[in-house]
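One protein chain omitted, others in place.
Note that the chains take the letters A, B and C in the order they are written out, and that residue 1 is the start of every chain.
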Amino acid sequence: MFGALLVAGIVHGLIIGLAALAVTLVFGIARFPNAAAGDTMTAGAYAGLAAHKASGSLLVAGGAAMVASAIVSLLGYLLVFRLLARRPVASLLVAAIGIAFLLRAALGLAFGHQQQVFQVPLAWPVEVMGLRIPPMDLTLAGVAACALAAAFGVLYLTSIGRQMRAVADDPDLARVSGIRPLRVMVALWLLAGAAAGIAGLMLGVKTIVSPEMGWEGLLTAFAAAILGGIGSPAGAVLAGLLLGIAQEVSTPYVGFTYKIALAFVVMLAVLLVRPRGLLGRVEGLR
Amino acid sequence: MTLSVRGIGRSFGGFRALEDVSFEMPSTDLLGIIGPNGAGKSTLFSVVSGFIAADTGSVVLDGRPLDRLGAAARARAGMVRTFQVPREFHHLTVRENLMAAAPDQTGEGLFGLFLRPGRVRAEEAAIGAEADAAIEFLRLGAVAATPAGRLSGGQKKLLELGRALMAKPRLILLDEPFAGVNPVLVEQLIERITALNTRGIGFLVIEHDLDALSRLVPRLVVMDRGRVLATGTPATVLADPAVREAYLGGAVA
Amino acid sequence: MTITRRLALGAAAGTLALPNVVRAQAETFRIGALNPITGAGSPYGTGMQRMIQAAVEAINAAGGVNGRRIEVFAEDTQTSPQAAVLAAKKLIEVNRVRAILGTWSSGVSLAVIPLTNEADIILMHTSGAPALSTPPANARNLGYRFQATNDRFGRAFAEIAVREGFRRPATMAFNNASGIGNTDGFRRAWAAKGNQNGEHVIYEPNQPSYRAELLRVLATRPDVIVMGSFLPDTTIILREWFQTGTPVKWIIPGWAANPQLVQALGPAVTQGIIAVESVSNEGAQAFAAYDAAHRRAMNNQPGAANAYAAMTWDMATTLALAIEQAKSFETAAINAAIRQVANPPGDQVASFAEGKAAIAAGRKVNFEGASSVLDFDQHGDVTPDFGAFFIEQGQINRRYIVKI
Partner (left out) sequence: MEAYLVAIAIIAAIYVLLTLGLTLQYGLTGLVNFGHVGFFAIGAYASALLSLQGVPLVACFAAAAAIAALAAYPIGLVALRLRDDYFAVVTLGFSETVRLVITSERWLTNGVQGIPGIPRSFAGMGVGMPGALATLGAIALVCMAVALMLRRVVRSPFGRAIEAIRDNEDALRALGKDPARFKIQVLALGSALAGLAGAFYAHYITYLSPDQFIPLVTFYVWMAMIMGGVGRVSGAVVGALLLMLFLEGTRFLRDLAPDLISAVDMASVRLGAVGLALVVFTLFRPQGLMGDYTRR
């Protein structure tokens, strides 16, 4: 039972981790919690669903989800967030909520409110070291691992990725060192969007696709991003996994309702001890 | 009655911003801190005033260690700072800015506000009079009712000084008080600060404008790359070859 | 402040202007269709609303009630009590409706019924909560329930579990009034038969995974899992269950185990699921008429796909017959006539036109609806029969009927 819950937790955690990655990238660089990340995921899920219906291939669906979410994410930046760059965090937050609602409304109008599902073949579990693992979990874990590898590749191996991390570390320092902010921001929003898109696709394949799906998971993604330390991609993924596993494994003890609150409680506990999150740097004294 | 800064060290990531910084000053005195860009002056200020935690070392005011106190508590202990870029409360008028700085107001708690209205009124009148006095002292009368966000840079510096005064400190930490201020106002500031000093308020001043600073303070601490390079009167310090090398570069040499 | 006043006046003027439009029309009998178009009830709400309208069309085509046409005003409850209260206020106060038909969730019905009582009009609903039968909610006996109570559903589940020879049932409930009502009803009925209840799990909506919930239940090795669930969560749970490879049988309410579920999961996963539903009165003529209307209005979907739509169809017809019978538009008279036209004895009639003719001929009628035979007890509740449907090779086949 514990092993099975662990497997479920890891897959769940990878989805949270990807969503948290999208949140933390924006949080670290554009400096506000992007409440539209959840609905960006939903957009990715619908794009993936359409592509999957047309092609029957999960790979094509993944590509479509990434592209669609990346475009949605970039549009949000170009049309709204860029114009609010010098405003207080609250303005950006409220605008993000607005964009989230707009996106959800648009998806509801375009696709209706009825649930839709990915028609993927379901199979019986495979035995790995005495653990019965559903093949779908393996596929999804593989997809997530590839997506994470690609995202970290961009962040750590390319010049634009290094620039992004530099801006995340210290925006002022980065400005004087001649990094062109617009290029970095465009790359950032594209990358964050693509990560959200894959997260949306995975959630859609695992569960069902509906206009509300992304919004429901947003709080957990926020919790993971904060838990991992704002602006720390590795921290976000780690925290996502931690929360996913904690939610699944703890349910025998805390019950099925409070498992949702667990993410929040863990986040609060960590913030009390380490106000900057798990992998965030501790600075300042208040 | 002294402020003593002992062995302060602070790093950011791999970068050592401050390393074993120590100096001492009578808390009724005037002391200047100079140094080139990146010497760690502002970081030192933030550490002393409690906005940034030190990795090592200790700050002691009048025999009381302040290291475990936050910024607000250090201010209450008698040491109030200003900021390099003025941080006026831009929606409040100049007078309101000054009144907001007065300590221990009954009306700053909701219970006091609603349960002891008489006392709040009396305090307001007293604080208002105090603020009016400060306005007159700083010659801000013309803008007393103007929202602080609309003041000129120099006026904001004066306002910051006035706000610090309203908090009734023993020691004021001024972060580049002359930066971006026109020469006439600089003279006025120097004169006002000196006047305040004669009333027994100490000043620790970071400044770029060596000339103005030399006329204001009798003693200087010179910093470079996070360390204290020299301490002494402006004349002796500026004669020090190491200081000329580091701070003035080839210009004087 | 000038802007405030201008806006407020503008708002008031805007709303006040509307009733004139309404008043300009000929004298009609007005009813409100208050359905869950959006929110949790959205899979059913549109069908419910359309079937009220379709039934009213048929009634008006047959000459209306007491010589008046029925006029329908439709509102969305958003499946939210607050929105429903304002919608009901609007229907009552602005549209001046004389009955409200088709509130769906218990929360909404419980919030709306004080208003209908206060306005002295009839409320016909499809909610399961037992509280709606008795005072204070139904203090004036103006509330009518066209759906079986959750408790009766649970009893039907237990009958079927016994008949299928299950020994160790576990239960899983969606955490809302209906989900818990169904499983609690089952557990009570099962225990009353002298049996031992198994594991019971209440789960939250909108979870990305129900594995922990499932594993908890499956660990107790039940031979059947009885669900109080809805479509989205059932879809996810069955998917996860299939991938665990553990054999178990399922008893699921018909609103969750429906053609959409089969379409989402395919025949392999859904094989052998027992769906339980209050059977629409399918043999009846009324059902044929309803089914045809449903197919016309809902893009050729069969009427059996939405049991609530059959109930709202019956609501409109029952109300219209009662008005004919009462020969009055007064609530008290209509209310007194509802059981007269719906309960035996009397000539069985299947449509408004047929009933109207019989009433005109001075005969006592007994309306047999599309959703059930529609006999109301002293609380205004119906006791429909339940069908046990088995999903086999992707087809949902009815095996037998359970009477409680």
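By definition in this document, a residue touches a chain if its C-beta (ideal position, glycine included) is under 8 Å from a C-beta of that chain, and two chains touch if they have at least 3 such contacts.
For clarity, every value in this text was computed on a predicted model and none was experimentally measured.
Undergrad: Since one chain is left out of the picture, which of the remaining chains does it touch in the full complex?
TA: The undisplayed chain, in the complete complex, is in contact with A, B, C.
Undergrad: Determine which one of C:63, C:81, C:259 or C:394 touches the chain that has been left out.
TA: C:81
Undergrad: Give the residue, chosen from A:75, A:94 or A:186, that touches the chain omitted from the document.
TA: Only one listed residue reaches the unshown chain, and that is A:94.
Undergrad: For a quick check of understanding: of B:71, B:144, B:179 or B:210, which residue touches the chain that isn't displayed?
TA: The missing chain is touched by B:71.
Undergrad: Footprint of the hidden chain on subunit B, which residues?
TA: 49, 51, 70-73, 75-76, 80-83, 87-92, 96-97, 99-101, 103, 105-110, 113, 120, 123-124, 127, 147, 149, 163-164, 166-167
Undergrad: Applying the definition given at the start, please give the residues of subunit C touching the unseen chain.
TA: On the subunit C side, contact with the omitted chain comes from 1, 3-4, 7-8, 11-12, 14-16, 18-19, 21-22, 37-39, 42, 45-46, 49, 73-76, 78, 80-82, 85-87, 89-90, 92-95, 106-107, 110-111, 114, 118, 129, 131, 136-137, 175-177, 180-181, 204.
Undergrad: What does the interface between subunit A and the hidden chain look like in terms of residue numbers?
TA: Per the touch rule, subunit A residues meeting the hidden chain are 27, 31-33, 80, 83-84, 87-91, 93-95, 97-106, 108-109, 112-113, 211, 219, 222-223, 226, 255, 257-258, 260-261, 263-265, 267-268, 271-272, 275, 286.
Quick note on the criterion: only the chains that are shown with their structure count from here on.
Undergrad: If you average all the Cα positions, which chain's own average lands nearest?
TA: A
Undergrad: Can you compute the centre-to-centre distance for subunit A and subunit C, using the mean CA position of each chain? Integer Å is fine.
TA: 39
Undergrad: Using mean C-alpha positions as chain centres, tell me how far subunit B is from subunit C in Å, no decimals.
TA: A distance of 73 Å separates the two centres.
Undergrad: Provide the list of subunit B residues touching at least two other chains, using ranges where the numbers run on.
TA: None at all.
Undergrad: Multi-chain contacts in subunit A: which residues touch at least two other chains?
TA: none
Undergrad: For the complex, which residues does subunit A have touching subunit C?
TA: So the residues of subunit A touching subunit C come out as 1, 4-5, 8, 11-12, 15, 113-115, 117, 119, 122-125, 132, 134-137, 203, 206-208, 210, 212-213, 216-217, 247-249, 251-252, 256-257, 259-260.
Undergrad: Any idea which subunit C residues touch subunit A in the complex?
TA: Per the stated touch rule, the residues are 38, 42-43, 175, 201-204, 206-209, 211-213, 215-216, 219, 231-232, 235-236, 239-240, 242-245, 260, 264-266, 268-269.
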